[in-house]
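Below is the structure I would like to discuss, written out as structure tokens.
Every protein chain except one is present and positioned as in the full complex.
Labels run A and B following the written order; every chain starts at residue 1.
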Amino acid sequence: MSRVYLYALLSGTPACETGVGVCSERLRVVALGDLVAVVGDVGELPAPTALTLRAQDAVLRRLCAAVDAVLPVRFGTLVADDAALAESLAPRRPELARALGRISGCEQMTVRVWGEAPAAAPPPVAVEGGPGTRYLAGRRRAREWIHRVPELEPARRGLADLVREERVERHDRPPLLATVQHLVPRGAVGRYLDAIDGARAGLRPWRVSVTGPWPAYAFVDEAA
Amino acid sequence: MTAPTRVAAREILETADDSLLDLIDNLLNRGVMISGEVVLGLAGVDLIYLRLQAMLCAADRVTSREAP
Partner (left out) sequence: MSARRPPIEVREIDSLRAELERQASLAETPRWNADPEEVQRSVARLVLTLVEFVRQLLERQAIRRLEGGTLTTEETEAVGVALMRLEETVRDLAGRFGLEPEELNLDLGPLGRLL
């Protein structure tokens, strides 16, 4: 019995052949109102291996070469049939259309921030009140801090014109401190890498490594 | 059906070189997530967590709409 394996969401049908998918199956599109889903008919869930992951990434890159806006779907997403797909996506169409608008014409650069310890947080502002009040104030600051990467501050000026959006995940697991995803216009990769290289000395003691460009995997949701 | 893929997700990490790690991160941790009963499987995630996720997302939508 075949099921539907989902690769990506697009704003329109790609003009050219989309090739084959992870299980060497022919790809096809499913129209969902103003969205289009790129799917394949497979027998069972493919296991994540170097081969299958690379194959899926290759599908996404072919789609990115064919159309401006491609929303990658998480690897291994399997539904029963086209109707199930339509049903699960229907309530999210406005939000998905917005996401496609956001990432159109852009790709993702991934920066990992490395160091022996995170940048020191600014000293806490004194808060009046009992233990509960101070706790809540502390939690508020902690939440703000989760999406900050002060370690990258010296690089920000050089990157400002190139970065449309940013997503941050702090790990604070030395030497892996944080992962930063940057949405940059297509074709800006060279300038982006030059800007990072130019900033490396100023970033010390922290180091960065960069990979990309990638399809916009990290930008499917709105900023936190 | 999902158990072998979950094991495979861990296995692939053991042998991954650094170029593969970013690929794994992007494809297994990011991208649009479909949740709910329609999902038959998601690599590396057992169905019970998919159902939990669907329920929790719904709870979050409801509570986010409440006036502060």
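Just so it is clear, a residue touches a chain if its C-beta (ideal position, glycine included) is under 8 Å from a C-beta of that chain, and two chains touch if they have at least 3 such contacts.
Note that this is a predicted model, so its numbers are computed, not measured.
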Residue among A:41, A:81 or A:169 that touches the chain left out of view: A:169
Which of A:2, A:24 or A:209 contacts the chain that the document leaves out: A:209
Footprint left on chain A by the chain that the document does not show: 61, 74, 109, 112, 114, 129-136, 139-140, 143, 146, 169, 171, 173-176, 189, 193, 196-197, 207-213, 221, 224
Residues of chain B in contact with the chain not shown: 6, 9-10, 13, 16-19, 21-22, 24-25, 28-29, 33, 35, 44-49, 52-53, 56-57, 59-60, 63, 66, 68
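Convention: only the chains that are shown with their structure count from here on.
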Centre distance in Å when chain A and chain B are each reduced to the mean of their C-alpha atoms: 14
Sites on chain A touched by chain B in the complex: 3, 6, 9, 44-50, 53-54, 56-57, 71-80, 84-85, 87-89, 96, 110, 179, 211, 214, 217-218, 220
Residues of chain B defined as touching chain A within the complex: 1-2, 4-5, 8-9, 12, 15-16, 19-20, 22-36, 38-44
